[in-house]
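Take a look at the structure below.
With one protein chain removed, the remaining protein chains of the complex are shown where they sit.
Letters A, B and C name the chains as they come in the text, with residue numbers starting at 1 for each one.
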Amino acid sequence: MTEWFASSDGEISSEQALDIYRVMLTIRSFESAAADLLAGGRLPGFLHLSIGQEGVAAGVCSALGPEDGITTTHRGHGHCIAKGGSVDRMMAELFGRGEGYCKGRSGSMHIMDADAGILGAHAIVGAGLPMAVGAAYSAKVRGERRVAVAFFGEGAVGEGVFHESLNLAALWSLPVVFVCENNRYAELSHVSMHLSAKHVADFGAPYGIPAATLDGNDVLAVASAARKAVGRARDGGGPTLLEFETYRWRGHFEGDPQRYRSRDEVASWQARDPVARFQERLEAGFAVDVAELDRIEREASTAVERAVEWAESLPPAPPTSLLEDVYRSGSA
Amino acid sequence: MTEWFASSDGEISSEQALDIYRVMLTIRSFESAAADLLAGGRLPGFLHLSIGQEGVAAGVCSALGPEDGITTTHRGHGHCIAKGGSVDRMMAELFGRGEGYCKGRSGSMHIMDADAGILGAHAIVGAGLPMAVGAAYSAKVRGERRVAVAFFGEGAVGEGVFHESLNLAALWSLPVVFVCENNRYAELSHVSMHLSAKHVADFGAPYGIPAATLDGNDVLAVASAARKAVGRARDGGGPTLLEFETYRWRGHFEGDPQRYRSRDEVASWQARDPVARFQERLEAGFAVDVAELDRIEREASTAVERAVEWAESLPPAPPTSLLEDVYRSGSA
Amino acid sequence: MPQLKYWQAINQAMAEELERDPATCLLGEDVGAAGGAFGASAKLQERFGEWRVRDTPISEATIVGAALGASMSGLRPIVEVMFFDFMAVAMDQVVNQAAKISFMSAGKYHAPMVVRTMAGTGRGTGPQHGQNLEGWLAHVPGLKVVWASEPADAKGLLKSAIRDDDPVVVIESLALWSRRGEVPEDPDHLVPIGRAAIRRAGRDVTVVSWGAAVHRALAAAAELEPEVDVEVVDLRSLSPLDREGLFASVEKTGRLVVVHEAVGSFGPGAEIASLAADECFDALRAPVRRVTPPFAPVPFPPQLEKAYFPQVTDIVAAVRDVTRRAA
Partner (left out) sequence: MPQLKYWQAINQAMAEELERDPATCLLGEDVGAAGGAFGASAKLQERFGEWRVRDTPISEATIVGAALGASMSGLRPIVEVMFFDFMAVAMDQVVNQAAKISFMSAGKYHAPMVVRTMAGTGRGTGPQHGQNLEGWLAHVPGLKVVWASEPADAKGLLKSAIRDDDPVVVIESLALWSRRGEVPEDPDHLVPIGRAAIRRAGRDVTVVSWGAAVHRALAAAAELEPEVDVEVVDLRSLSPLDREGLFASVEKTGRLVVVHEAVGSFGPGAEIASLAADECFDALRAPVRRVTPPFAPVPFPPQLEKAYFPQVTDIVAAVRDVTRRAA
């Protein structure tokens, strides 16, 4: 199975590759900036960062079009950026400004963007999976060629809805791709403390769902596997379960003292930095020159800096917004 | 795997075999009587009968001691009788009499008996599994050699708690045996409409839980597999998942018009009657003579008749009992 | 007007809405081939196909979550959760996700979905199939909650719910399943969500109720006549609540009795009672009373169900008690 998902040369064009690179750097910039802002007391709330995992977000979303939908988690900035979410409106949301995606009321864990097909970041572990299945069911009923992707962490396998969602998707042969980012930890606990299976991908077999465990820090491998899974879904082939092995460099949340892991372990994964690896690959395999990469990096960080500047300059969301949008139709 | 669970001659003594037979006939008598009573307007409430599935209840519970615990479902009469529940108190419960297991307040779907290790029939699909896991955790923490068995239908695989329970049991290597009665239907829907896996036993693999799909209408095969699973659990070997293929002869509930299946299908399973098959086996393999079997059958039906007579003669549970036992300690 | 049974009115509402809008669909255990555990979706799969009327596994949480995702993606799903008690299994998706989608997306998404669930009260179903949890749901911002006591409302409220752009929980009474009543044929027969109905006008005391309990309130009113002139308000919609309708009645009568089949403590009646104790304080001439089951699980046999759920005599006694007082 793993082989079927393997990447082949030429599958991704240089242009696509540079887009992917831009996305990865935007994610890293965005989250690094957010971390600094929180540490500096300029941002309210909590932050769960995905630095080190950018390959999965960028690779998977490179296989999706705007009509496709995603659901994600408390650690969803990367997925939202990769799916086309605006860093401006995301940053405004983190700042609690009225111009944010939820008018500054919901914060980092709840980015949604109907235009970009971001069905939402949901902070209840596992909660996004049924929603993605539902979006796929809608596509099937309506005869649309849309695909839905559910991003989740390996911790979500502990929640029953993960399994229920797999069953439903398989039973109804729905166009949904389940993307697990196995970053070895759920909060402060190692995967060995919460999961008895060797691989999350093992859960595909009972349902007959194609599944594989792949290197999430190799963005081209991710992109390639995602293309296959998404293509299969779009063509009516049903669901796929992709498990990507990766690692979060930061704590579970910003401020996490991280007593549960060693510096060595972190360092060993930092040595497998998906951004640096892709950079090398771009230079070697795609013959992109360093100046171009630098330019992209600068653009990404500039976009984030501007977002910060803009968002911070806005007034805090007003209390009058509290009751807005509670109901779509008449209110209670 | 299936082979490891296979039965071998001499494993079950004649005495044990006759006990099993008695249990099977008691279940059948009890449920037949209940069906008639309900049809005759003498019983209130709803009934979900397991006639045709007696082999699983009797076989599995023959491997358990009084110290072991079980949880069961809306279709739990058989398991409760096989585990040592009193037909008198069960019948009194069905009649809504104060002498019933719940003082006649809860009815057929909620038989519990602390003395017999019946942790309870629970009418929320899947709800009994976590409880059995908890009982097994208790045995582990307290250093007791007790085993817990969770009985459930194949429909329960649709509920997340089934999967969560398997994960927890495997992760903690708990002394619990998961016993699925795959009777092909969940309410009015065939298993193909609710489960995408071929076999419920397939769900063992991802967790490394030994599992097998076996003939639930061959009570000796059931008993033998249960002995192995229970023995393994008791010796600290961890959980097992046993799927027994079987069939319910009656509707989902008494009164079910059963439009979802053909008479032929029912007849084909009635031809595989676990009671009749065991009877033949007892005569052939265990050299039990027919008179002995007749005697056991008469005793079983007499016990049930007495239970009916007694229960029906009792006064209905009094309204004063409504507030009893809501709290163990002081009330709210 | 044709006479229909309560369940037939539900069936008709769904059939009409499935016909009217191809985005409407129905999901649930046994809703398709079998036509519903209690027949509410009879023949719908035949008419609308196995995708729009779809049998599901026993996975309430995921079915509700999938309906949410579908409702955010162009469909208007109806989910059937077979018994009210089973809502507990799906509570996270109902409350943490569906109810908050409009708010969390700043209105860019919304969840035009319906969760239909059936209350087993009075049908001998016992502790895990007979609970009434409407108070939980009405406590959740973003949800709407309705409950019909008559076939015409069963149709009209369900149709309104299906056309509503917010998630609506529609509770149905199995105890009323075979109740007959006139049901308008008008395919746009909509009962507005948030509007109570005065089932019997009266001057002396307001009795507020919903679902099957309404009929006991009416029977009590009949029994009390002419001694006490009881106004019976059928709430129909718990959320949003018809505050104006409620206040107008209490201002007029000066007395309030709330009757429901959920347990009393921290139950739905408390909201009605305390609204009156705040907003109608000056008009109140007697203690506000709630007539509810005792604080205990639901029993199954008939004699205990009768002792447990509020009966006509209980309502009569409560009304007598509050009207006896001069205050």
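In the analysis below, a contact is a pair of C-beta atoms (placed from the backbone, for glycine too) under 8 Å apart; a residue touches a chain by one contact, two chains touch by 3 or more.
All figures in this text were calculated on a predicted structure; none of them were measured in a lab.
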item: Visible chains that the absent chain touches, using the contact criterion stated earlier; value: A, B, C
item: Sole contact to the chain not displayed, among B:160, B:216, B:238 or B:251; value: B:160
item: Listed residues A:107, A:175, A:204 or A:238, member touching the removed chain; value: A:107
item: Selected from B:71, B:86 or B:196 as touching the chain missing from the view; value: B:71
item: Option from B:148, B:220 or B:288 whose C-beta touches the chain left out; value: B:148
item: Omitted-chain contact residue, chosen from B:81, B:133 or B:282; value: B:133
item: Touching residues (missing chain, whole complex) on chain C; value: 85-86, 88-89, 91-92, 95-96, 99-100, 103-104, 127-128, 131, 133, 135-136, 138-139, 141-142, 238-239, 241, 262-263, 265-271, 273-274, 276-279, 281-282, 284, 286-290, 295-297, 327
item: Touching residues on chain B - with respect to the absent chain; value: 69, 71, 101-103, 105-106, 110, 112-115, 119-120, 122, 124, 127, 129-142, 144, 146, 148, 160-161, 164-165, 167-168, 171-172, 324-332
item: Absent chain, residues of chain A that touch it; value: 44-46, 95-96, 104-107, 109-110, 122-126, 155-160, 186-189, 193-195, 259-260, 316-317, 319, 321-323, 326, 332
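One rule holds for everything that comes next: only the chains that are shown with their structure count from here on.
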item: Chain located farthest away, centre of chain B as origin (C-alpha); value: A
item: Inter-centroid spacing, chain B versus chain A (mean Cα positions, whole Å); value: 45
item: Between chain A and chain C, centroid-to-centroid distance (C-alpha), Å; value: 40
item: Between chain C and chain B, distance of the C-alpha-averaged centres to the nearest whole Å; value: 36
item: Multi-partner residues of chain A (each touching 2 or more other chains); value: 160-161, 164, 167, 171
item: Where chain C touches two or more other chains, by residue; value: 56-57, 59, 61-62
